[in-house]
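Before anything else, here's the structure in question.
Note that one protein chain of the assembly has been removed; the remaining protein chains are unaltered in position.
Moving on, here comes subunit A:
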Amino acid sequence: MGSENNILRVNNLQTSFFIDGGHEIKAVDGVTFDVPEGKTLGIVGESGSGKSITALSILKLIDSPGKIKGGEINLKGENLVDKTEKAMRKIRGNTISMIFQEPMTSLNPTYTVGQQIRESYKIHQGLGKRESTEKVIEMLKLVGIPSPEKRINQYPFELSGGMRQRVMIAMALACNPELLIADEPTTALDVTIQAQILELIKELQDELGMSVIMITHDLGVVAETCDFVAVMYCGKVVEYAEVKTLFKNPRHPYTVGLLKSLPRSDIDQLELIPIKGTVPSPDNMPEGCSFAPRCPFATELCHDHLPDLLEIGDGEQIRCWIYTDDWDGDPEVKVYEP
């Protein structure tokens, strides 16, 4: 991709889990994407497509039996894959922060909100209770929590889901990270609160100038918040494009299928159009393109050989045989009619 100011470049990341005496399950298999500075990258995909494992891999929080097998995670020119655990700890929460899916369980029930936000300051800036209290209150104000002086002494169980997610965001942003990874930050919240939290993340992004990786399975969230999108399927990025391009002119049959399956308000529609078939199980991956068994255009080539991630057009990437010279199916294949 042309842009030189990428804060993060992930290149051919491979994360596998080794279970039952060495049996390998490839959760993330060759993921490549860039996160431009100050922009938001959306990672979409269904459950089990490797979104969250990608996020945890970036922070190197993969627990045994999982392992980052190869690839590069390039943060401002430094490859995180080679970093020691000690060096990673300095990066976590400081340069890269993460917020999690479940605000109900992502806060420690035995500590007050204030104590938990204070952790960030204690870990990275060595601040004591007195020095950090003011900062904690400021942080709570920033994430839109009313009367922070009172909230600071409350326990997580005294707060609603939306409030807790705000506290999570405050914890993550306490040390001014340059990159925020939000792993389905709104999945557990109801729709109105979802909109508020997304808006809050956007506002804070503008204010603090950070980049965001937004992991979600909700294309609506992507359309609203992201600048770039990486579509994941079975541990691989199948399409990477600017958000407008992706919605206007999706190229990969999987992306097309996803967009087609959304309910539309502009035409009369009796039924939704699903993508037929199911996701192959990770220990029984097809040899060729992992989407081939469900793809309406798949040929023998697709079933037998895995396509590479190709760069087409302006910064777009796609993993599909249709867009290569080797394509042996219908040359007229037009995958999307707007």
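Keep this in mind: a contact is a pair of C-beta atoms (placed from the backbone, for glycine too) under 8 Å apart; a residue touches a chain by one contact, two chains touch by 3 or more; residues count from 1.
Operating definition for what follows: contacts and distances are computed from a predicted model.
K.L.:
Considering the UniProt annotation of the chain absent from this complex, which name among "Tryptophan halogenase", "NADH-quinone oxidoreductase subunit K", "ABC transporter permease subunit" or "FecR family protein" applies?
P.N.:
"ABC transporter permease subunit"
K.L.:
For the chain that's not shown, point to the residue among A:Gly30, A:Gly71 or A:Gly162 touching it.
P.N.:
Here the residue in touch with the unshown chain is A:Gly162.
K.L.:
Among A:Ile53, A:Met98, A:Leu140 or A:Ile322, which one touches the chain that has been omitted from the display?
P.N.:
Considering the complete complex, A:Met98 is the one touching the chain left out.
K.L.:
For the chain not shown, which residue from A:Gly30, A:Gly50 or A:Gly144 touches it across the whole complex?
P.N.:
Reading the full complex, the residue touching the unseen chain is A:Gly144.
K.L.:
Among A:Gly21, A:Gly77 or A:Pro109, exactly one should touch the missing chain; which is it?
P.N.:
Answer from the full complex: A:Pro109 touches the omitted chain.
K.L.:
Going by the touch rule given at the top, which residues of subunit A touch the chain that is not shown?
P.N.:
Where subunit A meets the chain not shown: residues 56, 59, 61, 64, 88-94, 97-102, 105-112, 115, 119-120, 123-124, 144, 146-147, 149-151, 153-155, 157-160, 162-163, 168, 171-172, 192-193, 196, 199-200, 203.
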